[in-house]
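Removed from the display is one protein chain of the complex; every other protein chain stays in position.
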Amino acid sequence: MSGGKNLIVTLAWRNIWRNKRRTIITVSAVVFAVTLSIFTWCFAVGEHEMMISNTLKIHTGNLQIHDLGYWEDKTIYKSFIPPEELTVFLEKDKRIGAYVKRLNVDALISSGSDTGGVLLIGVEPERELEFSSIKKKKVSGEYLKPGDSKGIFLGETLAKNLNVKVSDSIIVICQDYYGAISAAKYILTGTFKSGSPDMDRSMAFITLDAAQYLLSMDDKVSEVAIFLSESRSLKKVTRDINGFLDPEKFEVMTWDEMLPGLVQAIEMDNAFGVIFFGLIILVVIFGILNTILMAVMERYREFGVMMALGTKPRDIVKLVLIESAFIAILGIIIGNILGFGITYYFTIVPIDLAEYAETLATFGMDTEIYTKIYVWVFVITDIVILFSTLLSALYPAIKASRLKPVRALRYV
Amino acid sequence: MTDKIIETKKLTKVYEESKVKVNALRGIDLTVKKGEFMAIAGPSGSGKTTLLNIIGGLDSPTEGKVILGGKDLSVLSKSELSEMRLNNLGFIFQAYNLIPVLSALENVEYVMLLQGIKQEERQKRAEEILKEVGLGDYINARPNEMSGGQQQRVAVARAIVSNPNVVLADEPTANLDSTTGESLLVMMSEMNKKRDVTFLFSTHDKMVMDHSERLVILKDGEITEDKQK
Partner (left out) sequence: MKLAMKLAWRNIWRNKRRSGVILTAIVVGLLGMVFMIAIMDGMSSDMVKVSIENGVSHVQIHREGFLENMSVALNIRNPGYVISKIEDMPGLKTYAERVKVRGLISSPENSSGVLIWGINYEREPKLNSIASYKVEGEFLSGKKGEIFIGKALAKKLKVELDDKIVVRGQGLATEIVSAAFRIKGIYVSTSPEYDKYNIFINLKDSQNLFAMNDRVSEIALMADDLDDVDSLAMSINNEIGVQGLKAETWKEIIPLIVQMVEMFTAFNYIVFVIVVIAMAFGIVNTILMSVLERTREIGILMAIGTKPIMVFGMVMWEGFFLGLLGLVFGWIITIFFYAILLKTGIDFSIWADSLKYMGGIGTTIYPVIKGYNVFWSSFSVFIAAVLSALYPAIKIMRLTPVKAFRSV
């Protein structure tokens, strides 16, 4: 009986080549679904990772530490002096790529002829530059210099709104820590264009010292933003920091808590992707179901003979399933090769979406998109396709096995 | 001249599709006169079907030519051949002759439809001929609702209805029992007399050979006997 299994496999393999054309078309359908899934999925995941890393690199960082309740209220009264143990940890831990202290306040900014509201941010320029891509986003002048207490660095749109150029002077007015109106004059060092219309319209950077002086806040800061060397360590680092910081006084927030819009945009995109992929699989699977059904029905007589000779219905089911598995596996193998090839090609040559530059920028995306190879995408695609093919073969297989030999023999 | 309806000149057919070359026909010279009722017999593989197919323009000879109603078939295009078959020939095959999705009446009408005959006349002629072959009650039946013999009668009706010069029948009785086969043959023989249509059969069937007026025997692609009765 040792040859029994092999015989069914051999039979199945020969059967699928009885009608080469049909098998080739069916395999092509599988190849199409697999290739499409691998490519679009890798593309989407790569794009999402890029969105996240671009957004985090410009400003937010992987996680931030605030005075408890700051994120909710965004007020200067919820500020803090970074405790000793935090700075020691951040300096020493290897997983920390960089960390920066910032002081944020809403202020009025005026060039003399024009005025607007801004988010004024005090930063430590030398530290910001350790990770931030803001320097690359600069479109005129220079970034802030360390210790330059008179410099201010603005979003491009904001500078345009104020009608100012590099080295023009700018007045900032705000309420200080004690509720008094405080004003100071700065010189524009340069402008940036991050791509996010919101940032470019509303952000102004001065040095941390200048901000603390303007607001009479000594050493207090609004946030400590942390950039990790490897984004994978986010959970562990967060846990470690939570381990020694007093939760009654501080809040540790990861990027996804601070940017729910980004997270949900990605989730929504994924959901659309899953629905679309599901639709394609469904359509392809119905086609395959039909092909298998026909392949089975035209062999009713043959199944009748097999059963008359003593083949068990279970073996007939197995035979049909193995035939379908062969088709699926063939399609999957070719689809993986093709999918890999196409995806790999676009890891070298970017897809150019310059036409939609502004929309893409809102989502923190570049206009030239490179794909990336994700092995898990291949694995999940293969499993899903294999199982849905087998599922679609189940109906014809069971139909064939329920056949009564006498009727099958009469069937033409 | 009007006498000779079919003339084959040195017909040879060589099949080279598989590794072995098969000489299915080796120089067949055959002349059939209008109104003949003749059978071609011979052992299996002797070339009967091949000969009928070539005469009917379904297949082309390797060498030699077929002249049908004075026309050389070798000069006709595929669609001219269709046209020629439509107007000059009727076919009856061994089995599964009919279009399964059409009723008996529609199967008979089909050829006239291709000829562009008007609906009313089509219907009238089809009904008449179905009555003539004894199927007046089966006009609206589909092929799967009829017996093999009834289906063959419809095939005869269809072959004859377009008033062809020649009807080619490849083993028309092979799937029928002898009584049914004989009545089919008697019917065709009547048609032959009444309408002056030439019938050319291929057959293994002794009864068909008995009914025919001329018998040609083929062996290994050659004519070994040609008896007029």
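What to note about this one:
The first chain written gets the first letter, and so on, giving A and B; residue counts start at 1 in each chain.
As a working rule, a contact is a pair of C-beta atoms (placed from the backbone, for glycine too) under 8 Å apart; a residue touches a chain by one contact, two chains touch by 3 or more.
Keep in mind the model is a prediction, meaning the values are calculated, not measured.
Contact with the undisplayed chain is limited, among A:Ile16, A:Leu86, A:Val237 or A:Ile288, to A:Ile288.
Touch with the chain omitted from the figure is made, among A:Leu11, A:Leu108, A:Leu234 or A:Ile373, by A:Leu108. For the chain left out of this panel, the touching residue among A:Ala12, A:Ala33, A:Ile65 or A:Met307 is A:Ala33. Looking at B:Gly47, B:Pro61, B:Gly90 or B:Gly181, the residue that reaches the missing chain in the full complex is B:Gly90.
On the side of subunit B, the interface with the absent chain consists of residues 53, 56, 58-59, 78-79, 82-83, 85-87, 89-91, 93, 96-102, 110-111, 113-114, 158-159, using the contact rule stated above. Residues of subunit A in touch with the missing chain: 19, 21-22, 25-26, 28-29, 32-33, 36, 73-77, 105-108, 110, 112-119, 160-163, 173-175, 179, 197, 202, 260-268, 271-272, 275-276, 279-280, 282-284, 286-291, 293-294, 298, 356, 358-359, 362-363.
Heads up, the rule we're going with is that only the chains that are shown with their structure count from here on.
Between subunit A and subunit B, the centres computed from C-alpha atoms are 72 Å apart.
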